[in-house]
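Step one of this worksheet: look at the structure below.
Subset of chains shown; positions unchanged.
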Amino acid sequence: MSYEIKTGNKQENPILWTGDFYNEGTGSGDIFDTLKEECGVFGVFGHPEAASMSYYGLHALQHRGEESAGICVADGRDFHYHRGMGLVKEVFDKDRIASLVGNMSIGHVRYSTSGDSRLANAQPLVFKYRDGDLAIATNGNIVNEPLIRKQLEQSGSIFQTTSDTEVLAHLIARSQKEFVEATKDALQQLVGGFAFLLMTNDKLIVASDTHGLRPLVMGRVGEAYVFASESCALEVIGAQFVRDIEPGELLVLDQNGFREDRFAEPQRKALCAMEYIYFARPDSDLNGSNLHAARKRMGSRMALEAFVDADIVTGVPDSSISAAIGYAEQTGIPYELGLIKNKYTGRTFIQPSQELREQGVKMKLSAVRRVVEGQRVVMIDDSIVRGTTSRRIVNLLREAGATEVHVRITSPPFKNPCFYGIDTPDRRELIASYKTVEEICHEINADSLAFLTPAGLIQAIGGYNSGDYKGGLCLSCFDNDYPTQVDFGGEEKDGCSC
Amino acid sequence: MSYEIKTGNKQENPILWTGDFYNEGTGSGDIFDTLKEECGVFGVFGHPEAASMSYYGLHALQHRGEESAGICVADGRDFHYHRGMGLVKEVFDKDRIASLVGNMSIGHVRYSTSGDSRLANAQPLVFKYRDGDLAIATNGNIVNEPLIRKQLEQSGSIFQTTSDTEVLAHLIARSQKEFVEATKDALQQLVGGFAFLLMTNDKLIVASDTHGLRPLVMGRVGEAYVFASESCALEVIGAQFVRDIEPGELLVLDQNGFREDRFAEPQRKALCAMEYIYFARPDSDLNGSNLHAARKRMGSRMALEAFVDADIVTGVPDSSISAAIGYAEQTGIPYELGLIKNKYTGRTFIQPSQELREQGVKMKLSAVRRVVEGQRVVMIDDSIVRGTTSRRIVNLLREAGATEVHVRITSPPFKNPCFYGIDTPDRRELIASYKTVEEICHEINADSLAFLTPAGLIQAIGGYNSGDYKGGLCLSCFDNDYPTQVDFGGEEKDGCSC
C-alpha cells in the first residue's frame, strides 16, 4: 500500500495509495520556514565551568531556537544570569561567560515569536520566592495553562511574561510544602508536553511530562551531570550519553547527590514524531536511534511505498538530505545536489524588492540548473504545511529545467495542530486538512506526490521493535489521536509557550 | 551664626560656625560621582504622539537616570513597550518610537545600580493581571517594601525584579476591589517617598506619597495631560505647567476625563531638599521656585554666613555653577572658570592606567591653571559625602597653583542615609557622621571649610515664606528627622528601588 497520488499535470503515474489513513483521506505539508521548533534546554550540575559548557551545549542546540538565548548559574549563594535576543554567540561574549561563576546552571534557546515584549520572554526565567531564587527553563507547552493562569489571576497573581514557565513558578510558590514536593504538586496540575529544568540556590530539578512528549537526555562528564534536549549537545562537550529521561520522571540533584523520583506514573510513551522527521539534528540520537540513519530509512521506505522512476533524487535542504540519500541508495537513482540553500541568510537579511523578486532573485533556496535541466527529478521533503513553500520549490526546479518533479514527503499528511510545543498554523491553514492528496499534488504543481504511511514512518524510526503503542510516538498531528486531553472548555492552548 | 571651620593648613580664618546643628556638630559631603538620583518618570494622556513626546520628555530628565530607559504606550487594546540599557537616545531609534502607537504612555529613566540582572529592573514594569495589562513607573523608595515583600512571598508570590514597583503590582492584583480602589488600598500600605505613574489598558493613574517627598508635576499641551518628575520636561515639549501633585493625591485619567482624588490625607509637606541642592535641572521649577535662582541664593546666603576674602570664586561643575555665581555677585569677587568638566566622558570611557594617573591624567574634571595660578580660590560645592572627591578637587586646584582653597558647601553636613530614593553610602561612610568640620577641612586639604546652615538653606529655597514646617522640606539626611517611620524591625530599605 502506498500513499502517492498522480496529477494530470504531466504524466500518468498510477495513484498508488489514495490516502485511506485512519479514514481521513489524503494530505500534504511543507515545513520550510513554517513550523517552528519550540526551544532547547541545557543543564549542568557539578562542574566549575558550568557556564562555558552551557555555551557550547546551547550552541549545539541552536537549531532549536535562534531568537533568544540565556544562561543562569548558581554559585551556592547567588544566581548570575544573562539573556538576550539573538544567537548564542551573539548574546554571550567572553566577558559575559566569565562573569557567570558557579557550578550549576540551566540554559535555554528559543524560537522567534511575535509581540513587542520579546526579551521579557527570554529564558531561563528567574524569580524570587519565599525560599530564595528560582530559575526555570522549558521546552514544550502546557495545554491547560490558560485555565491555570486565569485561576491564578483571579486569586491575585500578576504575570510578567506569556510563558508557561511563569505559571509553574506561581504554582510552586503558592504551595505550602517544601520545594521538591511543591514542584511535584505543581507538575501534577499541568497537562501537556514539556521538559523542565528548574534550579534553586542549591538544587537542580529535571522533569518530563507523563508521555515523554519532548526529548530530554542525561549525560555525564567526569563527576558532573549534564541534561539536554538532544544528545548532540552532550557529544559537543565531550559528555557520555547515559539515558533518556522517562515519562513522569523527576530527578533531584543537590548536595546529597543524584536522586531518581517521579511526580506521576508514566503513561503511554509518545515522543514527538516531528523530532525524528524534521527538528532534531541528524547527529542526535533519540531513543537509541540516530536521526540521520532514521531519516535515511524513511527515504528507503518511501522508495518501497511509492517508487517512481527518475533521473535524479534531490532533497530539500537541510532536513531532507538524509532521506534523499536513503531513497537514492534504495533505488539506485543517483542523489544529486538539485537544490542549494544559502547558509549565510538570517535575521538581518534584506528582502528583495517586488521587482527583483519577479526578476527571479532567490533568497535562501536555489535550484541548480546544470543539475536538474532536462532531468526527471524526485524531490524529497519532510512535510507539507500550507503547501505554498512546496509549490515554490517545485517551481524552482521546473524553472531550472526539470522535465518532471515527483514529490515524496517522508511523513504522513499534516492535518492537526500541535498542542505540545510546535508552533503550527491554524487547522484551516493546513492544506492536508481540507484537500486530498490529488488536489495537493495539483496545487503544488507536482507530477506526482506521495506521503509516507504511518506504518512506514514507525518502522523507519524503529518503533515497531519497541512493541509500544504506535511505536512510542505521538502522531497526533497526522492522526488526531492526542495523548492528553486537549479541550478545556475553550481555555486550552496549542503551539509553543516556552 | 555660620558654619565654617578653619584649618591650620595655611591661613587663620576664624571658625565662624562650629556645627552646632540640632546638637549634632559638624559635617561635610561631596557628591561628585557618589550620590545617585533615583529615576525620572514621564506620562502622557490623550496625545496621538504619546511615544514621541515621552522620548523628548525623558530626554529632558536624562540627568535623573542614565542607566536604562523605557516607554510603554497603550492603544486602547494592547500595550506596546520597549526598554533598554543606556541613554534615551541609545535605547530608542526612529523605528522603535514609530512602533509605539497609542495616545497614552508612561516612561522612565533609571540610574545605575549593581547586579547582573539589570535589564530586568528597567521600567516601566509591565504585568498581566486579572483585568488586563498593567504598567508602572516609579521614582522613589518604599521603606517597608521588604516587610511587604516577605509577607507576599509567604503567601506564595513570586518576584522577577528587585523593584518596589512589583510589590505595588502584587498588592493591587491581590485586592478584590476594582482597579482604582485597589490601587488606593495598596498605596495606603506603603511607607516611603514615591511618585507613581500607573497605566492600564484604559486608565492613567498618578500618585504621590503623603509627604510629597519626590517631585511630580502636571502640565497640559492642547487637550492632552502630561506628568513629569521635573518641569523642564514640560517645557521641552511645549507643555504648560499646571501644578505640582499634592501629597497623598491620586489622579485618574480615563475616558471620563480627569478626576482628582486621593488615597490618603496629606501629611507635612517634605520635598527632598537635595532636589534643590543637587539633582534637579537648573531650568526646572520646584514649588514655584526656579532651581538656578534658588542655587544662586544659596551661594549669596553662603557669602553672608561664611564670607572669606579671595581672588576668585569657582564652582564645581555642573551643579554648583549657579551657587558660585551667587557667591560672586554677593561678594564682588569675580566668578571664574577654575574647574572644567569634560562633557564627553561617560559609561564607555577607558580608565587611565595607574602610571598615567600618577602622571596626572585627569578624567572628568580639570583645574584651569591660567585661571587659578597664584590665586586665592573660593570653591563652591553642593555637598560632601565621603570626602574623597572634595579632597581630589581641592588638590587639583592646588596643583594648578592656587595659593589658598576655601571650600563652601551649599548644604548642611550630610550625615544620614536617605530612605526616600537617593542611593547614599552606608552611614559609616558619610564623613560628616564621624568627623567634625575641622577634621573634614583638614581631611580634604582645604584652607577653610563652611557648610550652609539649615536656616540658610530653607531661606534660599524660599521655604520660609511658606510657613511650612522646615519650609516644607525633607532635611533628614542633614538632621535625622525623617518624615516617616523608617524602622520596621530590620526589614526597612534605604536608598532607591525604582
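Some notes on this structure:
Think of it as A and B in the order they're written, each chain with its own count starting at 1.
Note that a residue touches a chain if its C-beta (ideal position, glycine included) is under 8 Å from a C-beta of that chain, and two chains touch if they have at least 3 such contacts.
These figures come from a predicted structure and were not determined experimentally.
Sequence-identical chains in the complete complex of this entry number 4, based on the file rather than the 2 shown.
The rule we apply is simple: only the chains that are shown with their structure count from here on.
Computed from the mean C-alpha positions, the centre of subunit A lies at a distance of 51 Å from the centre of subunit B. Remark: subunit A residues 79-82, 99, 116-117, 119-120, 125-130, 134, 153-160, 162, 166, 169-170, 173-175 touch subunit B in the complex.
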